[in-house]
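Since the structure comes first, as structure tokens, the remarks are kept for the end.
A protein chain is absent from this complex, but the other protein chains hold their places.
Each chain carries a letter (A and B) given by its place in the written order, and its residues are counted from 1.
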Amino acid sequence: MPDQLINLIVDGVPVSVAPGTLVIEAAKQAGVLVPHYCYHPGLPVAGVCRMCLVEIEKAPKLQIACATTVTEGMVVKTQSAPAKDARKSVLEFLLINHPLDCPICDQAGECELQDFVFQEGRSGTRYGEYAKRFNPVEDFGPDVLYVPNRCILCTRCVRFMDDVAQEPVLNVSERGDRAYIGIHPEARLNHPWAGNVVDLCPVGSLLSKDFLHKARAWELDKTASICTGCSQGCSVTLDTRDEVVVRVRPRPNLDVNRYFICDHGRANYRWMNRGDRIEAPLVRRDGELHATDWDEAFARVLGILRGASGKAVALVSPGASTEALDLARRLLSAFEWTGAFQVVMGEEAPLPGVPNLALRAERAPNAKGAEQLGYTRDYAAAVKAAASAAVVLVLDDPDCPVETAGALIYAGTVLPPETACRAAQVVLPIANVAEEEGTFVNRDGRAQKYFQAKPAPGMARPAAWVLGELAAALGVAEAPR
Amino acid sequence: MTVTEEYRAVFAGKVLEELQGILAKYPTKQAALLPALWLVQRERGWISDRNMAEVGEVLGITPAYVKGVVTFYTMYHQHPVGRNFVQVCTTSPCNICGAEGVVKALLEQTGAKDAGATSPDGKWTIIEVECLGACGFATPILINDDFIENVTPDKVADLVKKYR
Partner (left out) sequence: MGYPNKPHLKETIVLSQHFGDADARTFKGWTKRGGYEALSQAFKMTPVEVIEVVKESGLRGRGGAGFPTGLKWSFMPKEKKKPHYLCVNADESEPGTFKDREIMRWTPHALLEGTAIAAHAIQAEIAYIYIRGEFTEPWTIMEKALAEANAANVFGKIKIVLHRGAGAYICGEETALMNSIEGKRGNPRIKPPFPAAAGLFGMPTTINNVETLTAVPHILKRGAAWYKGLCLSNPKSTGTKLFSVCGHVQRPGNYEVTMGFPLKDLLYEMCGGVPAGRTLKACIPGGSSVPILNREETERTLLDYEGCVAAGSMLGSGGVIVFDDSTDMVYQIMRLARFYAHESCAQCTQCREGTAWTTKIMERILAGQGKMQDLDLLLDLSENMTGKTICVLSDSCAAPVVSGIKKFKNEFEDYITGRRKPVMVA
């Protein structure tokens, strides 16, 4: 029998929520966003910014919505004059020392201070005559810069490092209006998950050095994707500007990564913009690879597949989509099939404050998906078997040290000069994760979809399309839509 | 930040024993932080970043955390101060009884010149502080741990002589 729901009214809208829900969350159900800074659903409640003050009937004073639990029959007014005046005054107080850095501040366009001041703030300041508090910029560590002048002391960063990362390396130093976020001089913000403080910072006080002055928030297109850094499968947003991926940020997913991604995943996007891509299908003619069109490339591959029999080996990347991996297997269904992949391994780095969340040792997004489809990790054996196989299909694994007496078909994004795959009969250019739609299966067996953020270069197409066309021609799958 | 001398731990021998006695009075190690910082200041005269790291190690908390606490409380010194550290209350009840005159007299007669600066002979640092809780005995001043009441500008000369 589920708990009895609590009924309350927020700005005239009746809502029913579970007991223990905070007013600020209940308000969301009524379609009301109560302005706030220090509150964050992924962090313990602080109640310090005082931005979320709302009027609650029968309460003698305004209450902060982030620390007030709903009660039956509560009537909440977020837009009453006292509540709005109180919030307006908080914004005024924040702006007396906060510099007008918007023209040079990375946060502009995605800044919660800008947003709420536009929505509820004063149109001019009454703090005309004084100098603002000044402190120089500090370098906190590998990727994080701290601009104390812009800091509104919401303490989200401190609480994140204390409670979620559980490495209390940030503090609030001093008292009163002299306060700032400090770090012990011998410490660095190099925790594997520390980059999240940049996302958590509501203003442009904590900045990513990687993203510094790179792009304006309003120039960015945002696409939902899945991180390819490891097998955890965190939900991310790829931010692109002029079809170049410039930033990776976490996307809320309460079942996997909540609100966070690790620094490894955060930095793991430059390869998506590589210029040295295979841009056209290649077929071997007179001992050399020549560019051609898809029709000829397909015809060559089909010729190889129809004309061969016996063993086939598929050596695949654990970063290929589930769809592509499935089609690769089907494509070779007429053969005695071996499929294998190898995964780069690294150090695991958990985020202690979130259950079952870590930078995983397996540094690939779809190892589980490959396993589920019958691929093994017995890579060395498969490479050996390839030597005598009739057909070898290598899927986006450019470093594969394959040598075969049979026909080598390579489908990949790049084809570096010294790689063994240059011996292929056919080279099929495919899209990378940012250029296609697909599915990854994470280490817990969760299938998650990612979407296309930018166009693929030249004639490259998604692997699922390429293999799908081939499989359809062979009659082992339906034609891709 | 390079340290050329080897660091001499504060919490060793008798001082460590004292800390252990203090730890027994609280259910958590962290609660011994303020008393531990007082011990460091008693032994070394001030609390350096390296001292903070040592306190953190001994109590199982991070140096950043210790620093956050040290910078919050005004009585912990983060820099060396003069041999006589003088705190003069100048909040309103003492202010209307001539506290600022006491500060002026002290600065002049010790050579410290500015509040917060140490005198050239290294013997005096004078600062203005907030209410010392002896308002009826204006103006109270603390010279290190000596709490002296009813100080007026004309009594400053004798005081300075006594402590010099």
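As a convention for this text, a contact is a pair of C-beta atoms (placed from the backbone, for glycine too) under 8 Å apart; a residue touches a chain by one contact, two chains touch by 3 or more.
These figures come from a predicted structure and were not determined experimentally.
When the missing chain is restored to the complex, the residue among A:I6, A:I152, A:L357 or A:L428 that touches it is A:I152. Considering the whole complex, the residue from A:V32, A:I56, A:V172 or A:V301 that touches the absent chain is A:V172. Looking at A:E129, A:D286 or A:E478, the residue that reaches the missing chain in the full complex is A:E129. Taking the complete complex into account, B:D146 is the one of B:E17, B:E43, B:D121 or B:D146 that touches the chain left out.
Touch with the hidden chain on the side of subunit B covers residues 25-28, 30-35, 37-38, 59, 61, 68-69, 72-76, 87, 90-93, 95-97, 129-138, 142, 145-147. Seen from subunit A, the chain kept out of the figure touches residues 45-51, 53, 61-62, 64, 67, 85-86, 89-90, 92-94, 96-97, 126-127, 129-130, 152-153, 172, 174-179.
The working rule: only the chains that are shown with their structure count from here on.
With centres defined as mean CA coordinates, subunit B is found 49 Å away from subunit A.
Listed in rising order, the residues of subunit A touching subunit B in the complex are 167-175, 182-187.
Subunit B makes touch with subunit A in their complex at residues 1, 49, 52-53, 61-68, 71-72, 74.
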